[in-house]
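Below is one structure, written out as structure tokens; comments come after it.
A single protein chain has been omitted from the complex, and every remaining protein chain is retained in its original position.
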Amino acid sequence: MSYVILIIALPFAAFVINGLLSGKIPHRFAGWLATGAIGVAAVLAWLTAYSYFFQSTSFEKIIPFQITWLSFTETLQIDMGILLDPISVMMLVVITTVSLMVFLYSLGYMQGEKGFVRYYAFLSLFSFSMLGLVVATNLFQLYMFWELVGVSSDLLIGYYYDKPEAVAAAKKAFIVTRFADFGFLVGILLLSYYTGTFDFAAITDPNHTAFTTMTGSLFLGLSVLTWALMLIFMGGAGKSAMFPLHIWLPDAMEGPTPVSALIHAATMVVAGVFLVARMFPVFSFHAPEALDAVAFIGVFTLLFAAIIACTQTDIKRILAFSTMSQIGYMMLALGVSDYGDQGLGFTASMFHLFTHAFFKALLFLGAGSIIHAIHSNDIREMGNLRKHQPVTHIVFLIACLAIAGIPPFAGFFSKDEILAATLNSSPVYFAIATFTAGLTAFYMFRLYFLVFWNRETVYEYKPHESSFIMLVPMIVLAVGSAVAGFIPFGKFVSSDSQPLHIEMNQTVAILSIVVAATGILIAWALYKKESPLSEKIASTLNGLYRVALKKFYIDELYVFITKKIIFNLISKPIAWFDRHVIDALMDFTATATNKVSAEIKGLQSGQLQHYAYIFLSGVVLIVLIMIFNYT
Amino acid sequence: MIIFSLMAVTSRRILRAAVYLLFALAGTAALYFMIDYQFLAAVQLIVYAGGIVVLIIFSILLTTHINEKLEKPAPGKVFITAVLALGGFVLTVYALTQHNFVVSDLPQTEATVSHIGEKLLGYGEGGYVLPFEVISILLLAAMIGAIVIAKRKASDS
Partner (left out) sequence: MMEHVPISHVLIVTSAMFFIGVYGFLTRRNLVTMLIGVELMLNAVNINFVIFDRYLYPDQISGHFFALFIIAIAAAEAAVAIAIFINLYRNIRSIDVEEVDKMKY
């Protein structure tokens, strides 16, 4: 299994070559180099998965590669290594595959763009950091790659750095996730302070002795361990755009569309889910309260984002909110899950992560194809595109069916598992999740009908089908979205690495299909043809519609909090103190020195003889004093 | 000697001041002769009278006109300086008269040229080879420094 290191090393090599030689090598070469590197990595990842899942019976944690990187004390040291277990192998497959598709797609999409080589360098860097993240053997390595992911995502969002919106979005994404990562870091430090190790193998061992002391000591009514895990989850929530740290994700759509597909749909945003899954035994055994928080935030976000998605008009933003909603599902599933036999939620969450990566990447690539064709993001300017882009239309339809949860497409199976898991734990959450499944179907098909059906639109540019190199990845992903659901996921991925037998819950399945079909039908009725009905509904629900359109004013709330409260109440007095007390002290020192200097500078006349006078007088005076003292 | 010194610092013709300095230095040399330090007297004559004064005269000729009279120093300045100098002088004389010098009766060491030479290069007790070497380096440095400073810059011409 030692070739696993290559999976990580290859994208890094591509990044180094493209980054260093940017501007010196031709575009095509740079693109194919990076694509080739990730392609080989993808093949290796599939090989790894094959040998891991099919050639061994038990899914133990394997560490094929490890070096000690920093050694602080005898007991506390930081390693760099590769950890293979079911979820990391699964993530390797997902990331390399989706990356490969996006790399291929970008060859067509980004053709002729300025900074093509830079784009591929950043993309490779991102793949490298994401892969490093999922195979991390310890929390610290994970944190390092976590930050690397943040940086490369920031670079890619701000790819069009001459566009002020893109720069602002990059800044926003960076600051929000950075803020969350601060919590993450504190959580890591807390956890490692008590356990004395960063290693996942040790931390996730349910019988680890250190946890008893942590669960014993209380802070504000919750154990220290719970707080540590909450803080770690805060980092995950930041990356995964959970409420209330979600505000960066919609703006992040300023980046190139393939970037949105790769980062903000399929891989990076699920890092938070992955993190919680990685730490799941700790959550499950020692801090169920933290897990409850995960579930609550998950369910809130999935409903919240779905409602907003119904009102947006920017195609990429709709997809962004739908991403948030789907990740909410994953978090919810993790939150309601148990360890071991009752770990349906864990498996369901990972399963949904897996399938979601395919259909969401496909949705974004499809959106990219549409945007590429008509040079607009606004769905109100689209319509009847099925005539112009038949292939895009088909794959987009597949993706929509998948996300809506219509069998036999992938989303149905994973979402069904999530709903079943939720039902076992909390009926209220189940109701919300099911309702949102309908909502999901509604807004996805609203998008679908508005773009591909509806009225005939006159386009400024004649829309055309995308080039072959862009269609291939979309078709591959469409196949993935269609069939990924048939993988018996429970056999491979479960919370305790033991095969989990999953039975389909008939009632839940039928219910979810009915709900999804209802959503699609409503969308069909409202948006299939150009009709005034949707406007009418929007105006009847005027308040809710407006609020949702404005994303529930969360952005405004943030601005209010930062501007009004933090700036005015905290920063301003501090600034005042700084300016009028600290600076004044400094100024006083400076002006006093100045004044004194100005006064005494006359003594430095530059006249040699003046100095001699003074000198001589001094000598005479001293001699006088000496003589009279001695006699 | 005193008179020459006085005239050297008061003469308003700069060239004459230099010549008065020459006489004062020559008087010093005479003093050395009188105490039987012939070699020192010779050095005094050669270096001071022959070297420095010539140098001074040379620079005077370079920087001033021959007939130019120096302006009279301001009376106030003269007064203050005179008071200071006289004060210092009186103090010194006072100290001198107060102090009782014990004049040695020991026979005088011969200050012949060969003796001086031996001493100057001796490195045993009472030898001066280190200061001798140091002074030679100082002279070299001064020579180079003087040339560099006084040299016309290449861009000037």
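Each chain carries a letter (A and B) given by its place in the written order, and its residues are counted from 1.
Quick note on the criterion: a contact is a pair of C-beta atoms (placed from the backbone, for glycine too) under 8 Å apart; a residue touches a chain by one contact, two chains touch by 3 or more.
Please read all numbers here as calculations on a predicted model, not as lab measurements.
Visitor: Which displayed chains does the hidden chain touch?
Guide: Counted over the whole complex, the chain not pictured touches A, B.
Visitor: May I ask you to list the residues on chain B that touch the chain which is not drawn?
Guide: Counting over the whole complex, chain B touches the hidden chain at residues 1-2, 5-6, 8-10, 14, 17-18, 21, 24-25, 28, 31-32, 34-37, 40, 43-44, 47-48, 51-52, 55-56, 58-60, 62-64, 70-71, 73, 77-78, 81-82, 84-86, 88-89, 92-93, 96-97, 101-104, 106-109, 111, 116, 119-120, 126, 128, 131, 135, 138-139, 141-143, 145-147, 149-150, 152, 156.
Visitor: Tell me which stretches of chain A touch the chain missing from the display.
Guide: 601, 604-609, 612-613, 616
Following the convention adopted for this analysis, only the chains that are shown with their structure count from here on.
Visitor: Where the CA atoms of chain A average out and where those of chain B average out, how many Å apart are those spots?
Guide: Taking the mean C-alpha position of each chain, the two centres sit 88 Å apart.
Visitor: Which residues of chain B touch chain A once you look at their complex with the stated criterion?
Guide: 80-81, 84, 87-88, 91, 94-95, 98
Visitor: Sort out for me which residues of chain A touch chain B in the complex.
Guide: 613, 616-617, 619-620, 623-624, 627, 631
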